[in-house]
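Heads up, one of the protein chains got dropped from this complex, but the rest are sitting where they should.
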């Protein structure tokens, strides 16, 4: 459902074109200095603006409405809300009858019997991740300096160099198409022993959170899928010190589901944005025919460009929870 | 922790060389004809025996000790236990001081302060998946004929043809090494609408369960990581009928985290077995030096060969839970 | 923590004198006609106004900010917020150093290391139950006509007749003291079979929710504590029809933790309001002495008078969840 976490638990709500979107963050320890300003650096990283991102500009101004008093967290649930302002709901009216390929329009319509808020993807919109980024910023503050989480774009449309990526994105924009990409995230400073057998391995819980990010279709740790073509003698990470430091890190910092003290490394794949302006042949419920659909509205040609900070936030939320669960 | 699921909930226990391993399956509806015989087909598929699998032969005889009465499930928790019989605990004594690279030995030692049962991997052993396979067989019975789940080996050591795979495995055995592989699983018959935003998408919950399987290091749905190099116009699955049937299935049957009526398709990567007989240079706590380790004991040179039925079982457990959660 | 429920799940947030208090209601089915007006009848019942209730008057105006579109629930999380307006935070400044006897001041201070929002009880305020009442009204709509839940005041200060109660309350007000009471709640129309062994009996889950209501110190079902002095031959409810109807209802509609088709009947005791204006001898952290404390501010002399609708709401939330969980 819409909440996640055992001790550090987030509950999200809101729709792309509704009044407010937001997140309730339960389990925040008391006494952490916090204001809206602490959230802005990460929220800015998520904003559109670069080539290949949507022309819809939102203020994305966070407003903390509970859980902070006199500049410090209180221990009670902390709620951050964002007002939706720059909405053009008229853009989406035709999607009710002709659902976009690759988008949640069809499943939302069926699951919720036609009552879902279809404007801008409604609750399925990537806009919902604003709350995740806010919660992630809080989680990072709680983790403090010990655990450092960093995401970066590994490839976009098959390219890894900035100049090539920029050209590929421009080409996609020009052809009214979109691109996917791969994000890599590294969490260093994770101590030995986080994660719990059997069902709460670090990989299991992290992947649960990561696959909740819209457009993520794959998650791999360490060598990941490349491990399928390695031999044990190549993949095994020899331990070279009493603190568990390994020579290589094909395991991505996790053995048996438990953090082993080396950096936790994983990658997620972000599919190309499904909303594209070029015509697609898809089913129209209005007349029961497969017909061309041209998606209007303002969309990202490459949503992957904005996802790294969301991936970091999810990692921070999960690792913060593990840090609390593992305290004893 | 060691339980999983919201309405169909499994709790596992046991160690490789302990007395019993088993699983408690809560939420089984009353009135399903069930006996140990119903579990054997899947348990047999998990058994060792083929080239590249361990010479440790276990009876793997399931014993239902609660939840079945007069041949039918009662509605009360159903417990299946397996007695460990063919154990040679002496094989593992040296791993206490020199943990195997790539294995859980080191993290178990640290997390549990030296008290973990190290024999045969203890609670981290792949043997624990016996209970998962039993629960999966029950889940399949509950799902009935509507949802059909099938796993297959997609590649081993980079090879896809049976003859090539067999040769590659033999080569690995000969060189006292091991191989990884990729398993693909397809669940057909999943209706539109399973999965729940935001955190319980089909992908999120399935990946949570799949990453709990020992040795799994990556999970991808539909086109998966290949989506990073596709354009939206290629990746989007055009809808061609009112029931949501799509022309292609790059989404792996899931949009916005919700099943869309097409087959749910995903792949997992299984790393090469970490226990290999060839010498590895790794840390020895006995003398604080990096020294050669030769792993004794009976191990699978390619555990991936035995994983397909475990993947199916996990999928069945998750989809069975979704079927119950989604009933309304 | 601050969320509760398996399929119908509420998450509350806010403090008495913060900006917003509210509730996120997850699991609301799509397609239910709903507006703020539907919440007002129950919210009005919770309002102060009668003799013995606080002179603090709040608009208690609900605002639905997500989960409703075009007048119907969408299936996405539904959020209701209330703005705090009539706050006089100066009233509470002395409680930081001299915690009120019987109140959460001391534990909040200790648990949250001095960072809790102490104004008006902060997150411990009974005001937080506004969200519960809103969620309860939604739950009642979902339950529809089948399950009818009604609470009433059974006794206040030991009196059961309205006139006697009114006089007792006036006497308490006059002496700057407060009164407790007992609320009885009956849910009729609950079908046979809700509740689950072993840990989710109807009694267990209901009591969990009921003891979350501030000031509740006891819960009993059917004959309750009186059962201690009954014989089995008196307490047992003879079944008199094939639908499970019993001659008596000492079990309060629940056997073995499972609803038996008869009305579910329970009582809660509400302790006398702890904030009283007459002087109390209690510890002052400012000087380390036990000294008189006179609690200023605006308080209910008998909070029990306002609790029946909160009890109903909690029962509706729990029974709505059971109705969803039990659907199969």
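Letters A, B and C name the chains as they come in the text, with residue numbers starting at 1 for each one.
Simple rule for what comes next: a residue touches a chain if its C-beta (ideal position, glycine included) is under 8 Å from a C-beta of that chain, and two chains touch if they have at least 3 such contacts.
All values derive from a computational prediction rather than experimental measurement.
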Exercise. Given the contact definition stated above, which residue among C:48, C:96 or C:227 touches the chain not shown here?
Worked result: C:227
Exercise. Hey, which of C:3, C:186 or C:323 is the one touching the hidden chain?
Worked result: C:3
For this session: Mind listing the subunit C residues that contact the chain we can't see here?
Result: 1-4, 12, 99-104, 106-108, 110-111, 123-124, 128, 155-158, 172, 177-182, 192-193, 196-201, 203-205, 207-212, 214, 216-225, 227-242, 244, 246, 250-252, 255-260, 269-276, 278, 280-283, 285, 288, 290, 304
Problem set entry | Interface with the unshown chain - residue positions in subunit B | 1-3, 9, 11-15, 18-22, 24, 26-27, 30-31, 65-67, 69, 72-79, 81, 108, 111-117, 119, 122-123
Exercise. Given the full complex, what residues of subunit A touch the hidden partner chain?
Worked result: 6-7, 29, 76, 197, 324-325, 327-328
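Everything below uses one rule, namely that only the chains that are shown with their structure count from here on.
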Exercise. Since subunit A and subunit C are copies that touch, is their contact same (over half of the numbers shared) or different (under half)?
Worked result: same
Problem set entry | Inter-centroid spacing, subunit B versus subunit A (mean Cα positions, whole Å) | 26
Seminar exercise, completed: When centres are defined as mean Cα positions, the distance from subunit B to subunit C in whole Å is 45
Exercise. Just how far, in Å, is the C-alpha centre of subunit C from the one of subunit A?
Worked result: 37
Exercise. Of all residues in subunit B, which are in touch with two or more distinct other chains?
Worked result: 197
